[in-house]
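A single protein chain has been omitted from the complex, and every remaining protein chain is retained in its original position.
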Amino acid sequence: MRTISAVLANRSVRASLIAVVAIALIVAPLILPAFTNQTLVRIGVYAVAILGLNIVMGYTGQVNLGQIFFVGLGAYVAAYGVNHDWNILLVFVAACVIPGIVGLFVALAAARLGGLAIAMVTIALPIVGVPLAKRLDEFTGGSQGTSARFTDAPDWSGLYNDQWQFYIVLLVTAAAFLLARNLVRGRYGRSFGVVRENEAVAASMGISPYRTKVLAFTVASIFGGASGFLYLAAVQYTSPETLSFGHSISLVAAMVIGGAGSITGALIGGAYYVFVPQLTNAIDPNLTAISQGAILLAVLFLLPQGLVSLPRVIRRLARRRTAPSTPSGKPPQNSPVHHPTTEAAVREGLETQRGKIDHED
Amino acid sequence: MTLLELAGVTAYYGPVQVLHGVGLSVPEGGSVGILGANGAGKTTTLRAISGTVRTGGRISFDGHDVRGLRPDQVAVRGVAHVPEGRGTLGQLSVRENLLVGAYLRKDRAAISGDIDYCLDLFPQLQDRIGSRAASLSGGEQQMLAVARAFMAKPKLLLLDEASLGLAPSTSKAVYEAIRRLRVESGIAMVVVEQNANLAFSLVDSATVLETGRNVLTGSAAELKGMDEIRRAYLGG
Partner (left out) sequence: MKIRNKPGGVLGIVAAASIVALSLSGCVRDGAGQGGGGSSTSPGITDTSITLGVTTPLSGPTAGPGTCTVAGLAAYFGAVNAAGGVQFGDGKKRTVDVKSYDDAYDPQKSLSNFQQMVADNVFAVTSGLGTPTNRAFRDAAISQEVPQVLVMTGDPLFSDREESPWQLGFVPIYQNEGAAFGKLLAESGAQHKVAILSQNDDYGKGYVSGFKEAIGGAANVSVVGELTYEATDTSVDAQLTQLAASGADVFFNAMSITPLVISSLQKAQQIGWKPSWFLPSNTSSPTAILQPGGATAYPGIYSVSFSKAPQSPAFAKDADVVKFLADLKQYGNYPDMPAFPHCMWSYMVGATLEEAFKKMTEPNRDSFMTALRDIKGLQAPLMLEGTAVDTTTDGQPAVSSVLVQKYDGRGYTTAEKFG
């Protein structure tokens, strides 16, 4: 396992691997059956929404239970633009910017409140959003929803619709993931992490917790809007049910399952969001709620850090088998006695936590 | 020239007033101690300076009124606070903690040199540079907290109980390193310390607080000589 990682660390190996993945993604839809493509498209849709959620919740530590509102808003804006014959690029930009602006204003108000108050405000968003979407039927089509077909494959492409949609979603999703990766690895990403860990320390380092939260929340809203655009590209229809509160909770669950504070985890979360209902339908359509709950609990118990930690857990198990001595990275056991109280407790806590994960595997 | 000037500073936790008109003056490059019993208002005075508590009175820093500013705004002006309990970012590595300290700096090129300087100042951190801060010992965490504050290249360092919970030999080493830092960087300091022996190793002058008021102010040498100080803070 470790040698594989060492090989992967090599720059040229990395680059060629990325190239292989990219080529595979471009060729795959031409070979795969329609339903597989449609499934992958939906994974892309929700991966982007979860990615945004991850930035505000996983990286910045601010509870956001209203992400679905921004997905729905993005979908409605896109539907409105498509049905008014806007240029497709304008539709995309509007579907990102308008939720971004709404998110900014909500965050400006909510981030002042801090703590659980932010969570409360975000809960209110989908709860207000659903009746609003029903009421504003001039823009939204009311409770019957609105259709917008704009992702049927053009004739010149010679592609099936599902292939064409795949490429649209792939383009936007890849761009979103690249942007998010650069964001969290850069200066702003560092400020997100500091605010999550300790707002007082952040402030003492000159990082405004308020502005950082507003930024993270706004970025999440923009990603939500982009996801809404993709939703419309994939589903070609949206209605008030799109932004119902329950889906927001499912998004949060998928984010945690995938791996909070991990870019790859967002992709896995998207896959989880889409696959699990399909899987539970295949098991027994009458027991979907129960089997989904069981899967959720099983993953959380086995991998509390999310599915993204699976390779890490496997690696650790493998390492334990090959080298039963103290694994690197753990603090030395013979810690000097003159470190009393707190830090010892912290370390002990860490040890038990690690031990627990190991034991449960 | 005076860098920091407090006059008649009051502070409140909710409705409870804890400072009743504290004064303090720190010259550029100077180091001033705040002594006093538990609950005298030492930590609160530091918080008043860094903007983490509701205050009244006058606080001027570097020629500007900074009272009422948010903590991050105070930090931007060049005040770095090493809070009681260290406040290291446990999930981040030592190196990341140091980089967070340099968050506001524009001179990117100099940052890696300053990290090297920190590691020279606190050699224990050298070996732990990639470890998560939470896995450090208490002394190492304290060193990291000071180093991180230094990374911001502040004009003024607020140091709160750097010896708290540390074994005597460890706190001595920490204070020696801070002393060296002070000499080599010329950063001004406000030092809150229960252990007056340690405090006097670092400060030029000091003020003694009692229930939120100054009761005694003087140079380190003057104060060290006073019987009541010896009895109260120097263990004899």
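Here the chain labels run A and B in written order, and each chain numbers its own residues starting at 1.
The working rule: contacts are C-beta pairs under 8 Å (C-beta built on N, C-alpha and C of every residue); 3 or more make two chains touch, one makes a residue touch a chain.
Since the model is a prediction, treat every value here as computed from it, not as a measurement.
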Selected residue (touches chain absent from view) among A:I127, A:L179, A:A200 or A:I295: A:I127
Where the unshown chain meets chain A, residue by residue: 4-5, 8-9, 14, 17-18, 21, 30-36, 38-40, 42-43, 59, 127, 130-131, 134-135, 137, 142-145, 147, 149, 152, 160-161, 184-185, 189-190, 193, 196, 231, 235-242, 244, 246-247, 259, 261-265, 267-268, 271, 274-275, 277-278, 280-281, 285-286, 288-289, 307-312, 315, 329
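Simple rule for what comes next: only the chains that are shown with their structure count from here on.
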Intercentroid distance (Cα basis), chain B paired with chain A, Å: 40
Chain A partner contacts - residues on chain B that touch it in the complex: 50-52, 70-73, 75-76, 80-81, 83, 87-92, 96, 99-101, 103-104, 131, 134-139, 141, 148-149, 152, 165-167, 169-170
Chain B-touching residues of chain A, taken from the complex the two chains share: 187, 190-191, 193-194, 197-198, 200-210, 329-331, 335-336, 338-343, 346-347, 350
